[in-house]
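One structure coming up, written as structure tokens, with questions to follow.
For this view, one protein chain was removed and the others were kept in their places.
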Amino acid sequence: MASKVLEYQKKSLPQSMNKLGWILLVVGAIAGAAAFYLDTTRALYNYLIVYMFIMSIAVGSLFLIALEYVAGADWSVPLRRLVEFFAALIPVMFILVIPLLLNIHTLFHWSHAEAVSTDAILQGKSAYLNSTFFIIRVFGILIVWTLFYLLFTRNSMKQDITKDQKLTKHNILFSAIFIPVFAITITISSIDWMMSLEPHWFSTIFGVYYFSGTFLAALAALTLAVIFLNEKGVFGKLLIPDHLYSLGALQFVFINFWGYIAFSQYLLIWYADLPEETVWFLHRWEGGWVIVSILLIFVHFVVPYAVLLSQPAKMDPKRLKFASIWILFAHLLDLYWLIMPNMSSGKEGSVPFGWIELVFPVALVGLIIVVFTMRAKNKNIIPIGDPKIERGLDFHL
Amino acid sequence: MNNKKFYGLTALFNTPNEIIKAAKKLSSEGYTKFDVHTPYPLHGMDDAMRLKPSKLGYITLFFGLSGAALALLFMYWTMSIDYPMVIGGKPFFALPAFIPIAFEVTVLLATLSTVIGMLTFFFNFPNNNHPLIGTDYLRSVSVDKFGIAIESDDEKFNNTAVRAMFGSLGAVKVEEIYYPDTETFPLFQKKFIFLLLTFAVITSGTTYFVLNKLMFMQPFSWMMLQDKLIPQEKSEFFADGFGMRVPVEGTIARGHKPYEFKGEVNPSSFLINPIVPSKESMMLGKKKFLTFCSPCHGNFADGDSRLRGQFPNPPTLHTKRVRDMVDGQIFHIITNGQNIMASYASQTSVEERWAIVNYVRALERAKNATQSDLDEIKKESAANGK
Partner (left out) sequence: MNIDYTIEAPVVEGRLTIGEIEQLVAAPMETKPDKKFYIALSISGSFLLFGAVLLALSFYKGIGLWGNNQPVGWGFPIVNFVFWVGIGHAGTLISAVLFLLRQKWRTGIARFAEAMTIFAVICAGIFPIIHTGRPWLAGYLFPYTSQHGLWVNFSSPLVWDVFAVSTYLTVSFVFWYIGLIPDFAVMRDRTSTKIKKTIYSTFSLGWRHSHRNWQHYEKAYMLLAGFATPLVLSVHTIVSFDFAVSILPGWHSTIFPPYFVAGAIFSGFAMVVTVLVFVRKIFDLEHIITLNHLEKMNKVILATGMMVGYAYGMEFFIAWYSGVEVEQFVFVNRAFGPFAWAYWIMVSCNVLIPQLFWFKKIRRSVPVMLIIVIFVNVGMWFERFVITVTSLHRDFLPSSWGYFTPTIYDIGILLGSFGLFFTLVILFTKALPVVSISEVKAVAEGAQPSHGGTH
């Protein structure tokens, strides 16, 4: 049997990609800066959405890597390199987080000492929700993620040359350790950045809810990258529809998972009808938000569900591409729905939507492309040294 | 050779690769009525046999969607239309609370329809009389051989040509298959009729027992059967055999004042309305009217019964005859009943009955307002500054 790895030829990513990324990034960043100048609060909330989106892609990708190692999956091995490129956003987050931390008082009600002093509930939480501990947590978590990112990618890159099986063994161990760490850190991040925007509200499932979106977004980003680069011929003829099918099926599963978690959270709060819990959903049911809430059900669940339901749809690159872009948009909408209603400056129930809401995602897309292409420069697009690569390429359902 | 009907030719192969090759050859040569028999599904066989993708999914989709729709419709009908009930302060059609059951019914219908559809519609099962069943060919396939069978009614079937082709493909064994003898089952056999009768007796006996005995058994009814007398029950203790006792002659309930005009036609001249209309008494009258009178007379005493014709509609109270009645007469009708209207003396107190009378008066005036009434209202609202 002919080895399929030998068919692999190193090809650089299309030049236009990098260019497009820079244009989007620069345009978006300039417009974003203008937005900050004109309406700091609103721009800041938009920035937070974008930051959380990047966190989803970056850490979700890291989780995908770990999952592949732990599950012993072989079909995803040829795609792992792309995931690693996406995970390169993690170190960038150190810089991205700074504007948020500088404006912590604009974002978080609990960070005001005078607000806490008159609020018994906030006083009870102040051991956790205080600016110092918050910043420690943010950087602590970023450091842990970066550490694992470096470990995974260093081993993976080294393996391209040495083809040492021990490195796989090490990465499996790191992955096993990373997964519980990931569960805790992603939960803390979601509580810190999103749940505490409305500091009285609480929900035990919130971390899982954010995780479901994270995973889906990372998966959609990966799928999009795979299909796009495959169209550009970067993979040659290495990938077969079965790879796409696996990605499509995973997307489908996690669309359901998101729906399940979102429904569980809603049903339990709706059914019990306790005022301290329902207030959060009430804010998302006031004025124009009711439309956004209902739209979210369709955008995040119904439409992608229908698109990916049939078996051929999961293999069809066109449909899958559409579904991936759609899911990425849905995740953005989800974050918008989670974060925006808390913007205190806005009127009750008014949905802020204008050019400010559009420029930040532009910069976001630009940034992701730029980081991806910069990281991918002069690298193998598949992990050619991985012991499982042959099985991954010769993969049949 | 016997004169059984010829079914077709079968060939056995040793390895999966050979059978795939054989299947490819057959489908490329244009045979259509052939089948491959393998102890487990082989990858790539669908393509080798040029099979179209299974259409089973459509059955699943159809029944799954109908399951969801039926469940939601049914819950909507029961919980919002047939017997609306407020549960936990939720709306009658509480969609989130209906989703779990809608989901379960979807899954149930989809899976059952898929399986039943596959077994009956796609497979024609049960089919234990198929000519292949019980042959050595199938027995080998059941273990570890890979077989291929061509039916004789295939247009291209030719015994010698097929045999030669099997040989060239490396078949280890070629076998001819015949239809089994069809046995005719004697319908009117003694044994069969006896069996039928036995079944009939057992079934009807069981049905009788279940419907008339078992359904009315009380396994353990200690809470129901206590050592006490239930109202209306027979008792041997008393000479007259009644479990309930009649009160002493002339006993009346506390606070009860017998109605002295009971059964009289029109004692209105003796009944003077003692109540001066006040807001409280009007509200009391309204409440009692809506409770006891409105089911038949309608909310505004128009005689438009709310009982949807389950009870004869009473007349409207806005006729001249009623309006000309004195208060006492209406009071008497409520207390004593009239025609098929029963007495409401036990449900309402004297005070409440007079309050109802006043309320009926108010309704009558409102429905038959004169110009002077309107002027008065205008004047009043002008005084209130509206």
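Read from first to last, the chains carry the letters A and B; within each, the first residue is number 1.
Keep this in mind: contacts are C-beta pairs under 8 Å (C-beta built on N, C-alpha and C of every residue); 3 or more make two chains touch, one makes a residue touch a chain.
Just so it is clear, the model here is predicted, and its values are computed rather than measured.
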item	value
From A:I261, A:L308 or A:A323, residue that would touch the chain that is not displayed	A:I261
Touch criterion as defined above, residue of B:V105, B:I150 or B:I330 at the omitted chain	B:V105
Touch with the omitted chain, as defined above, among B:L70, B:A97, B:V326 or B:A362	B:A97
Where the unshown chain meets chain A, residue by residue	1, 74, 120-121, 124-125, 128, 165, 168-169, 176, 179-180, 183-184, 187, 191, 200, 202-208, 249, 253, 256, 260-261, 264-265, 267-269, 271-274, 276, 386-388, 390-391, 394, 396-397
Contacts of chain B with the absent chain, listed as residue ranges	16-17, 20-21, 23, 35-46, 48-49, 51, 54, 56-57, 60, 64, 74-75, 78-79, 82-83, 85, 87-88, 90, 94, 97-98, 100-101, 103-105, 107-108, 110-112, 114-115, 118-119, 122-123, 125-130, 132-133, 138-139, 141-144, 219-220, 222
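Keep in mind that, in the parts below, only the chains that are shown with their structure count from here on.
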item	value
Centre distance in Å when chain A and chain B are each reduced to the mean of their C-alpha atoms	47
Touching residues on chain B, where the partner in the complex is chain A	43, 57, 88-90, 96-97, 99
Partner chain B, residues of chain A touching it in the complex	263, 266-267, 270-271, 273, 310-311, 396
